[in-house]
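Every protein chain except one is present and positioned as in the full complex.
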């Protein structure tokens, strides 16, 4: 079997893949119609971001009033800013700075990058919605914006990825290093990541250089999308849209996790998983068998976040 | 089988569960006798804490004399303080602060919380003793107090938990976020945790919102007490008194790990484990079989810390 | 079977083990010939280090010119220093400092230790080469020097280990604590580690007090070399030269991983692995069977970094 | 002439001198009546402080609403605190800290001192009122509390003075050093200073060890109350109640500036100035002549702040 | 004599006064011709600033090459920035920040203000030229930009003044306080200051609320432009274009120092000084006598900086 090829079969990635998405942004020559559509979409995205930002400020204002001890924090990070981009640039600049990489330098870098490419802001909005909807412990957008290391790590990654695509590799890698130090989330700047991502808990997540993650994916902590050795080239997993990757799962090599698939917690996956199938165990096996794996109904487990309904099929406490 | 109900069967949690403990502190109406007994217990706890604090200062003084390069650190964190509560409030305030959450603010918060609820200090004392007794690498109480991220994360969690019970959720969550950033230990403020806890190494521990951990439990690093999806409600594990949870174990859903049970390193547990039974593997199986699992002699594996005596029964290197 | 003894059988550790290496440095009475040879070796090591340092500065200068936003960082960490030892002492001092352990104190400590024992610098050089050769994501030596938390954690560990051997235990443990906080890499100061080590990604690595790691070993993130309980004494794994330990592998107890062996990602290993054998799974099994395990051709998988070629033998997606 | 004696003649210091004030607080044996009166006075002082604190918070809240960029600052310094003492302890702790004297330590020190001696808080209140009434550039109490280096230097001095009287001299001097570094205001910890003091602009003020400053005094920047040489003993000026000392005035030796006297800007004074007289020039001369100096009507020039009405008598531009 | 009026007599202020200058910028309705002229002037100013910035970067690059120990500083403050405004905003943000006023917030504030009002940048350029031409100790523009506290204090003042004119008084005063703490230069935000100003050494300079300083003025350290008491209203000195105010001079009240006048070091001035006259001494007298003061040839002593040529006329060592 050949697990070295890697153009995902048609249909596996229902939404636009992030790699396509990026290419589109970068170099597609748009017709006039497309330009108009894009303008409309951009305006809609702006409106959505503005609405969300209004809500975030309202949440922060409510919390600041209820809790004076936190008000200084909320004003400096949220309430003193005029936009989501400024707020997150400020927050990341202060979180990721060090004595040799000053907060002012990072703030400038984040703000310039967010301002120059609205798609980053749109992805931020989608990620905030993802956390709010999928994580029952997420009590407000502002809570996610300020406190979720997975959310923050991804936003910072998007900036380092942008730098990487602009051939500013040393800067991208320095930022990568700070993200890994501060959040214990290690995403290579070259990795391509979609929108609507939830990195829940996030500590220990590792995503390799040639990994691709689709849209609306949920990934728990300690998940590895790792490589296969010291050879260069395309050597990391591709995660389809809507996938759910359980805590501590290790996926190695240029394998494809099909759209809507689930990988159980603690699984070690080295072979493709078909769309909407479920892989569990170490080594991972497909629920239902490799010949005719069970295909679940959920189109987007990354959104439903059901980790355990396959328990009875899998674990029966027999040695 | 129904793993959604969750009042632990009588006898499974031999000591008072932390949830009961907390309720008692909060709203039990005590008779005069009970009040007298409580006063005696409080005096005894104060005496124990004072004795331990004397010992910690003696250790720190000895180390400061032997190692001038460390003396400044030991004086600022231990020797300049008049009580364990002040020392730990100072140390946590300086460790968990950031440019937007000042050390003075956190110090104030910690000190006020420790001072207002002596049960926190008592739990700190029990945790220090747990580390000193159970971890052969722990060479002194002061070493644990200053350097054990698991110990420090739990003490900070107890404060965030207190804030949570006082409906100061945004502040509790901001503190939670700092603990997760600084120690890579992610314990939801709502989680209830007993006394005499050892989080050994601690990096990567994740404990969900509705999890409960009994007394005298030992939990190694990378352990997850996780949820089952995006539904709200009681959805995280309950760990009985005296349990031992091995490194990298993943326990998901509202399952009960019975008092004195062991969970082997790297196990993935999604179903209840009976008291004093042992679960190992991915998916976890009960040693001895699910019908009649082996019940070990140890009443409190969380204290004996025996990780590997079940090896011969479990792993035999046969594919 | 007895897994408590632990002198590795002859031949299993082809290179000098780090424990021997250290003893040699400390107390071997050398003949005149040996002294001459040592002087020649020292001169060669100096030359190698100087050459590498020249290259690192050239890389940094190139990057500073191409990326002014990063130049300040590159000058302060690399280009303003006259030697590799000064650069790394400066960088670690600034990364590991806290409000109670000042950067100037740590810088002094690192610089004095590196200067007083050239073997540390030599090991640093070997580690830099290991990362550069084995990790396809490592684009330059300077990138590794500045940004690899695994590399930095090991260099800091070597200093804490040196302090430990000088009976400066409280200082060694304070440093250990900072490394664990900042890099989420937890290596006990007493652990003995060889040269040419790659800790790839590194987050969550835990190495216990009596563990020994040979030369030219590669260890992925989330790997545990853990103990067996609360008994003191020799209780942690011994990793032979050239081993490759996959992501999330948990090796517990005083077991021997023979030279050139591989441990698969996510494996839980509690029994010895023969040289050049491969152990996979939870619980781990030997590829080829315990009676006659497959012995691979690679002398040094820690260098070849092949994680997945044993897939077809192991995982076949059958429940 | 003898300028070494120095008990101010009766009547010169109309209000209680600060030295008496302090002694009273410390060791006076009060009769029952006196105790009752003191309790009433204390309650009145508490009420005044509470009222002022309410006003300060209202000012800060108004400013925070009008200026989100400043809200974080206002919340952390004022609005998150429950009392004036906590606010000023926090603010001074953060302003005076250094890498070797941590903010948490200083905060603790300030808070403990303010809490243990209410007379400090009362003096703070009087100083705030002094600035608000006398300085037309002072637009609010909160403005003075946060931004007036003279005000802040005096409050910090009162704490260092308290430490000095408790024979904690090294700590008092370390604090003194920080005040001098941060505010460029150098007041020896032993100097006795009354209430209702305005140090306007304050940069460069120097007050020596045995200096005494009465109540309701206003002192401009660059003013020196200096000594006479290297002999120990009482060697610095005594400033009576209600005096006004102009910018850059230098008063040297154990001289007495009588109650209600004025010293002109830039004057150099080495001999006593009678009550309500005016000294100007270098060397200073008494307006009206030394035999029969002009006695002005103002009882308290320190409050009226009239610097220049004596111009026509003094300066006429003739060489 | 009436020293309360204060419209400077025609001719005394040869250049545009800074107050007029500001009004012009704000609300003058310009004709088309004026608009064209303004556009040309703006372009010229941009070109001049660009040229100066090019030179500053060249100086910094030369210094960075010659002195690696300083290169990090030079890159972070100058070489990594794309314009003078960004460089100075970064530098001031890092110099003036505190634990409660973050560098990122200040950087944002400075950058927004400099960007929104080009006249600030133009004044910065003029001040840089003033220091370079007039101060023989100023060896380069970059030296002044980085190291001259007087220069930096004025640039920060211009921002606080802008905030003041926008009725953002609390923020202006907070900034004012930081400038006074950090640079020991205390300029009230309301004070109006022209272009081409040199504050040499600068420590201890105090400029009151209603003071006005013309263009091309040089002011030495310890100079006070102070008020006359607690009455509100116009109460501080007006310094005409081209004046030179010697070290330690104290000028009090709403007096006018005519264009091109000199005030000798240590002088105390309370009455007007005619244009191109010289006032010296305490109290100040006019050189040549008040009836017919000597009028010197220098049109702009603030540029020639001749402090001492009037010595023989003034001081002859006779008591």
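Quick notes on this one:
As written, the chains take the letters A, B, C, D and E, and residue 1 is the first residue of each chain.
We take it that a contact is a pair of C-beta atoms (placed from the backbone, for glycine too) under 8 Å apart; a residue touches a chain by one contact, two chains touch by 3 or more.
As the structure is a prediction and not an experimental result, all values here were calculated from the model.
Partners of the chain left out, restricted to shown chains and counted across the full complex, are A, B, C, D, E.
Across D:66, D:133, D:173 or D:295, the single residue that touches the chain missing here is D:173. The residue touching the chain not shown here, chosen from C:38, C:66 or C:105, is C:105.
Among E:57, E:134 or E:195, only E:134 touches the chain left out of the display.
Screening E:57, E:176 or E:221 for touch with the missing chain picks out E:221.
Listed for chain A, the residues touching the missing chain in the whole complex are 99-100, 102.
The missing chain lies against chain B, touching residues 64, 68-69, 71-73, 75-76, 79-80. Counting the whole complex, the residues of chain D in touch with the unshown chain are 1, 98-102, 105, 109, 168-171, 173-174, 176-177, 180-181, 184, 186, 188, 203-204, 206, 208-209, 222, 224, 226-233, 235, 248, 250, 252-253, 266, 268, 270-271, 279, 282-290.
In the analysis below, only the chains that are shown with their structure count from here on.
Common neighbours of chain C and chain D under the contact definition above: A, B, E.
Between chain B and chain C the centroid-to-centroid distance comes to 31 Å (mean Cα coordinates, whole Å). For chain B, the set of residues that touch two or more other chains comprises 72, 76, 94, 99-100, 102-103, 105, 184, 203-204, 222, 248, 266-267, 282, 314.
Taken as a graph of touching chains, this assembly is complete, with every chain in contact with every other.
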